[in-house]
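Before we start, here is the structure in question, set down as C-alpha cells.
Removed: one protein chain of the complex. Kept in place: all other protein chains.
Residue numbering begins at 1 within each chain, and the chains themselves are lettered A and B in the order written.
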Amino acid sequence: MIKISNIKVSVENKEILRGVSLDINPGEVVVVMGKNGSGKSTMANTLMAHPKYVLEEGTIELDGEDITELSPDERANKGLFLANQYPMAVPGLTANSFLWQIYKKRNGSRISIIEFRKWIEEQAKLLDLDVELLKRGLNDGLSGGEKKKLEIMQMLVFGPKYIILDEIDSGLDVDALKKISTTIATVAKSKKIGVLVITHYNRILKYLVPDKVVVMEDGKIVKEGGAELANVIEEKGYKK
Amino acid sequence: MSRFAKVKTAEKFELSTYKYGFSMPENYVFKAKKGLNEQVVAMISKMKNEPEWMTIFRLKAYQIFLGKPMPEWGADLSDIDFNDIFYYLKPNIKTEKSWDDVPSEIKDTYDKLGIPEAEKDYLGGVKAQYESEVVYGSLQKKYSDMGIIFCSMDEAVVKYPELVTEYFGKLIPSGDNKFAALNSAVWSGGSFVYVPKGIKVDLPLQAYFRINSANMGQFERTLIIVDEDSYVHYVEGCTAPIYSTDSLHAAVVEVFVKKGARCRYTTIQNWSTNVYNLVTKRAKVEENGTMEWVDGNLGSKITMKYPAVVLAGRKAHGEILSVAVAGEGQHLDAGAKCIHLAPDTTSRIISKSISLKGGRSSYRGLVSMAPGAKGARSKVVCDALILDDKSRSDTYPTNKILENEVTLEHEATVSKVGEEQLFYLMSRGFEEHEAEAMVVNGFIEPIVKELPMEYSVELNRLIQLQMEGSVG
Partner (left out) sequence: MIIQKRNYKKSLVVEKDQIVDLETVSVFDKPGQKGEVEIKAVVMENGQLNLRGMIKIKKKANNVEAFLRQKVLLVGKNSRATAIPELEIESNDVKASHAASIGRINEEEIFYLQSRGLSRVEAQNMIIKAFLS
C-alpha cells in the first residue's frame, strides 16, 4: 500500500498542498479530481520526489517502508512508476535504447535484445504506436498522444507495483484513450497493481473503474466517495 | 634511415655543407638533446636520407618559424618552451620508462575499458615496438593490389617524389602559421595515402597499423590524395588516453579531393593532460567532391584545431562534425572553417561540446563565401553543454559573406542538463550520474553515430568515466 500521511508541500516557497492524506492499496484504482491549481499534479510529482516540490511536513510509506527521504530512482526501484503529464524529450537517446535499458535495470538480461525488440513491436501495435517513432530520440518531436503512449510502453517494460497517472487522458483522442486505458486496466488487474489516476474528466473511468474517488481543492481533499462521485462531478461540476 | 630502424643514442656524421652557409665539423658526434636550431633540422633530413628539395624545404620553414609570432588569439600558449623539447632522436624508451611510471589514472582507465595487456604496454609508451607488422603486412598487400599507396610520409618522400612534390605543402604552406612552419621544419612520421581514379576503398585505412614506435606522432605530417571518383576513409587516433612525454604536438594534414571523389577523415584524440595539441588540417575539394572531417577531442591540456575545407569546385561539399569534451584543467579551442569559392557549393558544420569540472570548451569557426559563389549554402549548428558552475563555454563564429545569392544559417545554444530531464530519467530507476550520462550521450549522438563502432562504444564509456564524481 502507498500511505500518504498529512503531507504539506510547497513549490518556490508557495504552499500548494496543505495536509493531504490518502491510501492506495494493491489492485485498487484511486481517482483524484479537482480544478486546475488544486494540487493534483503536485501530489503526483511529490510522490516521485521531483526536486521542485519541497515536502515540508508529513510522510509517505510504500509497503510499510518510509520512503519520504528517498530519491526518484530509489522510489522507482521500490516499484513506483509515474506516467508524466509532460514527458521530457532527451534528444539522441533513442526510445528503443531507453526501453531496453529500463528492462535491463529491472530484470537483468533475461531475454535477448532481439526477443525484447519483438515484444516491443507487439506492444506498440496494441497501443497503435508507430514503431518507427521508437527509433527517434526519446519524446523528441512526438505529439502529445504519442508521448503518452510511450509513457505506457515504458510502464509495460518497467513492471510496476504502483502506477501514478498524471492526467494521462489530456490531449488524447477517443481511440488513443481507449487503447491506453484498457491496457492499463488489464495489466493492473492481472498484476494487482495499485493505480492513482489524476484527471479532470471521467472519460478514462469508463475503462479504469475506480474503487475510490477524491476531490481536491486548494491543496486539500474536500470530498471522498465511490465511483458515483465522478459522475456527480461530471454533471454538476466542482461546486459544492 | 627508415623510422622503423632501431634508435641509437649517439651517431657519427660526415661533414656536410648546406646551401645556407654553415657546415658540420668533421666527426661531429650527435647526442640526443633538446632544443632546435638549423643543425638539428638539417640532421633530421640527413638521417632520413631525404632528397635535397625536402632538406631545403625544411630549412626555409625553420626560418619562417623563427620569424612568426605566437598567435594572439585562442588558448594560452605562453607555457610552451621550444627549447625544452626533443625534436629528434629521443632517448631509447626502454631505458626510460616501465609500466610503473605510467600514471595510475591512465592504468585505471585501461582496466575499466578492458584493454588487453599487450595493448596496454604499447599505449602506455612502455614498449617501443608493437606487433602490428603481421596485421599491417597482409593489409599492405591488399592495398597495393588495388594500386593504393599507403605508407609513412617519410617513405613517400623517398619512394614517390613526383606525387609528393606535386602536393606537399601546397595547401598548407610553411608560412600559414607558426606551428605549420614548425611542423614543416621538423616533421617526422604521418601517413601518405594515394588512391587512384575510380577506386572505392571499403575498409577504413587505420593509421594505428602503421605506427610502431613510441614516437606517438609529435610532429606528424599527413598527405592524402584521393583521385577522381574515388573514396577512402582514413582513421587515426585512439580513445584510450595516450600517455605522452612529449608536451608539444604540432601536426599538419593536407587532403586533396579530386573531381567526384570523397574522403572521410576520422580522428579521435585523447592525449594526456600535459600535451599542447596544435593541428593544422585542411582539405581542398574539386567539382562534385566531398570532404568529411569527423573529429573527437577528449584529451590534451590545450587543443587548437580547426579542420578546414576549401570548396574550390562547383557543387563541392564539405562537412565537419566535431565533439569536444573539456574536463579539469583543459582548454579545447576547436572548430571548423568552410571556404566557398565556387558556385553551388555546400557545407555543414555540427559541433557538440561539453565542459565539466572547470574545463573550457570553445568553438571557433569561419564560413566565408567569396564573390561568385552563387547558390552556395551553409548550415552551422554548435551546441554546448556546461555540466557544472565551474566550467565555461565560448562560441566565436565568423560568417563572412561576399556574395549575395547565397544562404547561410548558424545556430548555437548553450545549456546544462535540465533538472526535468534528470528527474524524468531517474524516475525510471536510474541513479543521478547514470541519468546525466544518458543525457550527455544523447547530446553527442549525432557525431558519435558517425564514428566507427569500436570508437563510439569506447567514447561513450570514457565520457561516463570522466563524469563520474562530477555529480554530488
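The rule is simple: a residue touches a chain if its C-beta (ideal position, glycine included) is under 8 Å from a C-beta of that chain, and two chains touch if they have at least 3 such contacts.
The structure presented is a predicted model; accordingly, all values stated were derived computationally and were not measured.
Listed by label, the shown chains that the missing chain touches in the whole complex are B. Note that of B:His410, B:His433 or B:Arg461, the residue touching the chain absent from this view is B:His410. In the complete complex, the hidden chain is touched by one of B:Gly169, B:Gly313, B:Pro343 or B:Pro397, namely B:Pro397. Mapped onto chain B, contacts with the missing chain fall at residues 371, 384, 386-389, 391-416.
Going forward, only the chains that are shown with their structure count from here on.
Averaging C-alpha coordinates per chain places the centre of chain A 50 Å away from that of chain B. Of all residues in chain B, those touching chain A in their complex are 418-421, 423-432, 435, 438-439, 441-446. For chain A in complex with chain B, the touching residues are 48, 50-52, 71-73, 75-77, 81-82, 84, 87-88, 90-93, 98, 101-102, 105-106, 137-138, 154, 158.
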